[in-house]
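Heads up, one of the protein chains got dropped from this complex, but the rest are sitting where they should.
Chain lettering (A and B) follows the sequence in which the chains are written, and residue indices restart at 1 in each chain.
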Amino acid sequence: MSTATSNPTRSSTKGHSSVVHIEDDWYIICRSGYLTGKPRSIELMGTPLVIFRAKNGQAGALLDRCPHRNAPLSLGTVRGDVLQCAYHGWRFDVSGTCRYVAGAGSDHIMKACHATAYPVREQQGFVWVFGTPRVEPDREPFLFPFVSEPGYTTVCRELQVEASLHAVAENALDVPHTAYLHGGLFRSTNKQTREIEVVISRYGDRVEAEYVGESAPTGLAGRILAPRGGPVSHVDRFILPSITQVEYKIGSETHLCVTVALTPVYDFITKLFAAVSFRLPIPGWMVVPVLRPLFLRIFEQDAEILKRQTETIKRFGGEQFASTSADILGPHIYRLLKMAERGERSRSEKNPQIFKTQLLV
Amino acid sequence: MSTATSNPTRSSTKGHSSVVHIEDDWYIICRSGYLTGKPRSIELMGTPLVIFRAKNGQAGALLDRCPHRNAPLSLGTVRGDVLQCAYHGWRFDVSGTCRYVAGAGSDHIMKACHATAYPVREQQGFVWVFGTPRVEPDREPFLFPFVSEPGYTTVCRELQVEASLHAVAENALDVPHTAYLHGGLFRSTNKQTREIEVVISRYGDRVEAEYVGESAPTGLAGRILAPRGGPVSHVDRFILPSITQVEYKIGSETHLCVTVALTPVYDFITKLFAAVSFRLPIPGWMVVPVLRPLFLRIFEQDAEILKRQTETIKRFGGEQFASTSADILGPHIYRLLKMAERGERSRSEKNPQIFKTQLLV
Partner (left out) sequence: MSTATSNPTRSSTKGHSSVVHIEDDWYIICRSGYLTGKPRSIELMGTPLVIFRAKNGQAGALLDRCPHRNAPLSLGTVRGDVLQCAYHGWRFDVSGTCRYVAGAGSDHIMKACHATAYPVREQQGFVWVFGTPRVEPDREPFLFPFVSEPGYTTVCRELQVEASLHAVAENALDVPHTAYLHGGLFRSTNKQTREIEVVISRYGDRVEAEYVGESAPTGLAGRILAPRGGPVSHVDRFILPSITQVEYKIGSETHLCVTVALTPVYDFITKLFAAVSFRLPIPGWMVVPVLRPLFLRIFEQDAEILKRQTETIKRFGGEQFASTSADILGPHIYRLLKMAERGERSRSEKNPQIFKTQLLV
C-alpha cells in the first residue's frame, strides 16, 4: 500500500479516471506578450515544450529536448531565426529543421538531427499550440466572442488549478455548489429553494444547458451586475476540446459572458485562460475594480476545493463518483471528452439531442 | 538498472516484509478530547478517514471522501447530527447515510450516495475504530488495566514512529537493546553478564515472556522505581492485534505496568497510545516529573533507531533479518500477527504452548 503524497504533478491513478488526452486539437499555451526573445519551457499534456519567438516574429514550439544529447532546448539562445542549444550549439528553426551541427560538416545533418515541431497559431493575443507534432491541423483554434465587439469590456486572466481538465470544466459550469462553496457571494442557502426547468442540448462537439425561469442572481454579484433586475436568460456551455462558457442576459441592458479556455498541462494540472466580456447599464471601468476581487475570491475557493478533490482522488487511486439529476453538465462533458479522445466527435451536428430536467435552486 | 531510492515514505517493499493488515479488529484513532465539533482527517492502515462528533455526542468515522465528487469530507462542517460536504453540500450522519443532496429531490438519494462508515467505540477516554467498514464487530476493544484501580497513578501519552507495527511491538518488548541503545538509562554494558531463564507462554491471541531471577533494574530508572529493591517479577506481553505490555513488580510495594496500544497509520507509520500505570512506595505525583523526561529520552532513542531501520529496509527493498535465541518475543509476535491477518487466531486458548530459553543480561 502506498502512502499518500500531495505531489500535484503525480498523474497516474489506478482506478477510474476522468483524465482524457485529446491530442488533435488546439490549446492556449501562453499570452502573446509572454513570448519574447528568451525561450520558455512549458508543458502540454505532460509533454515538455520549448516556445520561442524568432527575430522575424514567428512563434515556434518544439519538443524541449535537443535531438543530439537531450539537453533541454529551453536553456538555449535565440540567434536570428534559429534556437541554438546551450550544450553543443546545434541550431533549429521554428519548423524544427536542424540548420547547424558544430564540429561536423553540414552534409552530416541527418533526419534524426531535426527537432520535433508543433503547429502554432497566434490570434486575439493568445498563442495556441496543436496537441500533435509534425501534422497539418484540419481545424483552427477557438475564437473568443464579444472581445472586439463595440460596447463590450473584456478582462482577461490566466490562472492555474491542480485538477483534471474535466474536473475544472464541470466545476466552472456547475450551479449547485455555488450556494455552498461560494455561499453569500452570488447564491445563498438561507432561503427557500424552488424548482426550475433546465433544457440540455447536446451537439456533436458541444453541450449547453438553458436555465428557464431563473431569478436574477442575488448576493453581491447580482446586485452589481443587474441592479434593476429584469427577465433572466442563463446558458452554460461546454465546447470541445476545452472551452467553458457562462452567459447571462438580464433585462435588455446586462450581458455577461465568461469564456474560459482550459489547457491540460499535466493530467491533474490545468491552466485557465479566461476572458470576461460584458455590457452593463453602467460603464465597464466602474465595474472592473469591484468585480475583480469578487471573481478572485470565487476562483480561490474553487481552486482550493479542486486541489483537495484531486488529492483525494490520488489517495484513493482513482475516482468513484455518484451523480444525481443535479449534476447537469458534468456527465455530458465527460461523454464528449471521451468521444473526442477516441476521435469520434462530429463537427457540426445540426439537430441536438434534447434532455429536460429540474433543478432546485 | 538499479532502483534504489532513499525516499522514506515509500512503503512498498519488494522483498520480505513484516507488515500486516489485520482488518477485523479495533485500533485507537485518537483520545476523546481531540474529537470536537470540527471534523478531523486521520489515517488507519493507509485509509483516509474523517472522524467527527455529532451534536448528540456520538462519534462517527467515515471514509474521507464524499461519494459525490470525492472532495474530502474532513473539509466539511458538522451541522446538528450530520456532516455537510464543503463542495456541494451533501449531508451524512454517523452511520454514513446520505440525508440531503442539494439541487435534487430527496427521492434522488440512491445507494451510491451513502458514505462508507466504520464502527466506533469510545471507552476510557479513547476513540477506537474497527478496521472494516459496514460490519457489526464480533469483538470489543481492549480495556487498559489498572487505569481506575485505587492506589494507581496513570500517565497517558500519544506518540508516532516511522516504523511498522511489528517493528515497534518487537522493540517495545525487547530486552537486549536496552543496554546498547539506552545504555546507562536503565541497563548498562559495563558489568558482567549473567544468564537468566525466560519462560515464554504462547496463547491463541497473545504471547508473554516471564524473566526468572532477574535483578532489580539498575541505572537511573531502577533507582527511582524501586529504591529499596526486593524480589523482581518481570513479564512482557503482546496481545493481538497490537497491544504491548511491560509489567514489573519489585518487592511488595512497586508495581509498574506500561501498556501501549499501537495503531497502524500507514505500513511504516505507527501511532502509540501509552498508559503507564504504577503504584510505588512514594506518591505518584513525586515520581511523574522525574520519570517523564526519562521516558521521553528512551522513546526518542527508540523512535530514531526505528526510523533508520525502516529507511534501511526500504532502501534494500525488504527485510532480511537474522534471529537468535536473544530475540525472545519478536518471532512469536510475527507469527501471531500473520495468523491474525489470515483470520486464524483462536480467541481464548486455555493451555499455552511453553518455550524455555536463556538470556544473557
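Keep this in mind: a contact is a pair of C-beta atoms (placed from the backbone, for glycine too) under 8 Å apart; a residue touches a chain by one contact, two chains touch by 3 or more.
Predicted model, so just to flag it, every value in this text is computed and none were measured.
One of A:16, A:108 or A:134 touches the chain omitted from the figure, and that residue is A:108. For chain B, the list of residues touching the undisplayed chain reads 1-7, 167, 170, 174-177, 179-181, 189, 305, 308-309, 311-313, 315-316, 319-326, 358-361.
Interface residues of chain A with the unshown chain, by the touch rule above, are 7, 9-12, 43, 46, 48, 64-65, 67-72, 75, 84-89, 101-105, 108-110, 112-113, 266-267.
FYI, only the chains that are shown with their structure count from here on.
The distance from the centre of chain A to the centre of chain B, with each centre set as the mean of the Cα atoms, comes to 48 Å.
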